[in-house]
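Partial view: only certain chains, each at its native spot in the assembly.
Residue numbering begins at 1 within each chain, and the chains themselves are lettered A and B in the order written.
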């Protein structure tokens, strides 16, 4: 396979990120078919045309159905608001296209499950945008854990926060509705943390959780006296039991002033500890109970060529990858999976398991009871 | 009152710390009666005598009952293993002495309650060694919160870890038994975090928790093949609801490699955030949603004379207080309370509320159910 056609739905935050990733992936890695940026879809048509020129696509459309039908499109990238994911992904799978879907997969777990089942039957490759998983620092953490560098895992803690809903005076938007947004901070942020916890520690077996809506109503517009209810959670926390018996805790907030991309975790082992914070995404901290006590301490590993695939971007350590680089690695994963005829990671099936956890947290937050996955 | 007599039971970690604190408190603060180091008690008598000379006490004894009876002793400092706290404090109160007791107050909440009730009737001053509360950085955090610097509190997270029980090959000791040690990490470490959470956010109303014994048995001695069960928890975590409705999450481990005195927390407010870590005890981090977005960020406040009572130790900022200095502030609090005829903070009554929380966590960890305080 020499090249592969890309159709991208959406031109926002993640749309641009996908366009950049598929534009760069061949140059960065070499070992993939060259993506052809075939069709870009957005509404209205004018916007699609404008971004087509900027992002370097061959054609523009305001019809996502047309994009999916386009015979030159092999991969459909879906970066629209969450509400549309289900319908578009269903159609793309039905059309026999590979699907690169942004997270969360769908508003409800039922929809995520339906997509997963459909994908299994469709015989195409799927991947979901849990792009923090592809950070070389995280890949190295997984390698260290697998090699026993910190012994047997005994505890996990994770937090993921931003502050885009911290301002009490912020206007009400569709993000506040379960009908349009689904979950709150769990869908936006919490699912990323679950993806990391799952990959580092293993699947979650059961949990008990609490959720809070900090700002229960918001003004209908800036300065408006009319207010509307916020239907989904600003904060959620859970006590987890992983299938391997490990106890963990996680917590997420979209109303955490000062946190911009805080995805922090600690993995406690019988021989050491690993910690990480996405706001310093090129650093991994490692403690090992080796050597004399006087020289034990947390080591800050700066990612570099010794942490693949960092070296494909920059051949010198410590020079720093950025957020957009993570999507390039994700795009390569899908392309390699297509070439090799294997499942990409994380596939719909993988992502379904991540998202089952956030929905369980939301449910436990409502019922106050333990949920078994 | 010109001077006041101190009787100290115990010469270990905390015993020495008390001796240093009462030796320094007059010189540091000036505004207290001069402590006279009257009697030091330990067993055997030889040890008491040796430490009497080093620590500067007038007399030594191997009888704590004699120490309490000594008419020149006004304050009884109890720094023995937890198991002895109840009996000694009971006797000291009965003898009409002020009591400076190390935490936790007792092995069981019932004993802590009994002591609290007795103290209320005894008409003396009591204080419990929750010394992290007296860090000028913490005092400043409380002031900032009270002044509204971060708005209304909406969330609390805290962690407290050490690694003194992280090594799987460590020998079994009395610390592993509920009969001699009571709780595990909750009694050693968790209660400190609860004291901070309570002072910063308010009293806890209810909680649900999980606990784990990571190392379920330990060898009877180094290299021994015989192993004995560890009866108390290595790790505990809880979801908290404070009386004011705030949701929080706390976690503690005594088996966390690399953590030496990790007492870290975040207080999330509607206008900002405060974070702290005891391993950098002279720093407080503050984010406020003030001014232009381009200049918002977490500010690292280095404690100094602007954060009382730091200036009593060093008149220049950033020069750093140490762990032992915190006990000096605590000793002053008790001495001032005695002079002013008011309750010291945290008194037995205050500490009882902290310890009710850790016992509730332990209970919830066993039953899996929500506990209301």
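Note that in this section contacts are C-beta pairs under 8 Å (C-beta built on N, C-alpha and C of every residue); 3 or more make two chains touch, one makes a residue touch a chain.
The model shown is predicted, which means the values in this text are computed figures rather than measured ones.
Sequence-identical chains make up the whole complex; the displayed set comprises 2, and the total in this structure is 4 copies.
By our rule, only the chains that are shown with their structure count from here on.
With centres set at the average Cα position, the gap from chain A to chain B is 41 Å.
The touching residues of chain A, counted against chain B in their complex, run 150-151, 154-155, 157, 159, 166-168, 208-210, 212, 214, 234-235, 237-239, 241, 247, 249, 251, 253, 255-259, 266, 268-273, 287-289, 296-298, 368, 370.
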